[in-house]
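Note that one protein chain is taken out, while the other chains of the complex remain in position.
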């Protein structure tokens, strides 16, 4: 149990750190095709999560994830706040108290459903979903091939570059959104890499 | 009489042209220690004078000069409008119908008095008066040494550079006004040179 | 970045404190600065709540007061507020008549207000309805997008619905009136310079010395196209053309014209644009029944402006002219 708690703290810390380190990059991506706040938003959210981390990591996985999601909803704002918030909250709702690797794909699929419902969106529209969906598919295929997961996520984020945005602020640009990586896709890939790193015990 | 009329037209044209040609320079001088409109103001005034020139030059010298002064008052605005306007109007009041060279120094001295009264100012305060006063003195010394007049005027304008402004917008700057030529002094010197050029028959 | 600020993190809170102090006769600030609310509420009146990212001042907090909003939820700069803010605001200003959310059409705002409405319902705030504004014709309407952005026309919706709410209309009537006003309101903007989000520290976009962004959004989002700087008349013609082609009003129609500055454009230029826009209206035989000129829906210090046209009838004008008493719009009281 204590090692589970350490794992939660390691995951949270890794995600918060990667967001913080890449905040400027995310903001720059958002300046190109959005309103230039994605890095700032995500950093504000995960700073708030980290401020509560001591209490959060004490909780079992479902409550832990719901707590993270709720904090993101209340602190991130913008489009990404409700969406990542919904993602984490639904993961918390779906996962059992003592989840094993095999539980994750199903929970993530449900969480993606919830994000799609909230965002009236689906994969192919140049959003975070273009990373989340292939990541869920890869998990479903092989829940233990962690390195592949990182590769899939990174490639999926890159692949949003040539896409035309149909959801998110970038959609206002029409064809002018083509040629830029989606900020929410990039932050999703960064989070996947951080979580995998934490699971593998890297720091 | 007709040659007098031509002289009036030549003078007017020469003054208007020099102001127009140097408008940007005068504005730049005013940007350094004022509000950046002296060239624009003077050009607007003399453009208006030139628009009326056909009628104005028909009039004898006193009415001609009063007319020029009145137009400047109504069109230039700012500090230079009332001052140059007063200068020309008073010249018109003071000069006889058929002035000779010897009449000019006295008329200019009276006009300078009027400018000083209007501006609550005197030579030594980094203004147009620092050109007008030495020009009047030189005229008093030798009314026919036209080239000297131009030299005196140009040197007097230059000499306002090291002065500290006590009147005009530049006075707000205190010591920071030092090191810049006064725009009104420069425009005065330009007008003196233009008038002399017209009298000497240059074009 | 050149701004009159202390620390980037405190821009919003210090600004809200200054706002609340300067307008203490009209507004109070909610707990944790979650919302700005009207000082005196009217029992049973439908409460109007709006909000959105900050940086568009006076929208929305500047429109809290008699005849307009009951509360406004300020988000971080250019970032939608969070659902807890809407919940807190709704709870504070609901006096039994229900709550109408007025939301600009951005996914962030729409989703956060939607979550706020759900949470408010869970927590027992009687009824919540929502009007979404989407007046920006710069974005082509299409089923393959999230639709148009809500821009300056939002304040016209807030004003007219606010006046109607003051007269005691019920929630359903106000919701449908708000949608109706929004449907008759179109805007388009142009930017001459970018704005700088304080936390980002550098301009959102870069324009050449001879370029402008035609159809810009109020967060500095790129517009229809980046073009060479043009004369005011040509700019007005393009914007009014897009607006009027979309609205397709009949000759003789009364309109409300809003010439809105984005924050960095002086009144002198706005009035010049007003003059240009009015000539175009006259050319199409449209009657500018009311005309509002000023920086009402801004993008920080962005230079540029938007034009908004609302098709109005006498009944709308009568509402428009009712007393209003907010920080940024005031007449009749």
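Residue numbering begins at 1 within each chain, and the chains themselves are lettered A, B and C in the order written.
Everything below uses one rule, namely that a contact is a pair of C-beta atoms (placed from the backbone, for glycine too) under 8 Å apart; a residue touches a chain by one contact, two chains touch by 3 or more.
As the structure is a computational prediction, the values presented were derived from the model and not from experiment.
Participant: For the chain that was dropped from the view, give me its touching partners among the shown chains.
Facilitator: The undisplayed chain, in the complete complex, is in contact with B, C.
Participant: Out of C:265, C:308 or C:322, which residue would touch the omitted chain in the full complex?
Facilitator: C:265
Participant: Which residue numbers on chain B touch the omitted chain?
Facilitator: With respect to the unshown chain, the touching residues of chain B are 27, 31, 33-37, 40-41, 44, 73-83, 118-120, 166-169, 171-174, 176.
Participant: Name, in rising order, the residues on chain C that touch the hidden chain in the full complex.
Facilitator: Spelled out for chain C, the touching residues are 2-7, 11-12, 14-19, 21-22, 54-55, 57-58, 62, 192-193, 209, 212, 229, 231-233, 235, 259, 263-276, 278, 288, 291-293, 295, 298, 300-301, 303-305, 330-333.
Just so it is clear, only the chains that are shown with their structure count from here on.
Participant: Could you grab the centroid distance between chain B and chain C? Build each centroid from C-alpha atoms only and quote it in angstrom.
Facilitator: Those two chain centres are 54 Å apart.
Participant: How many angstrom lie between the centres of chain A and chain C, each centre taken as the mean Cα position?
Facilitator: 32
Participant: Indicate the residues of chain C shared as contacts by at least two other chains.
Facilitator: none
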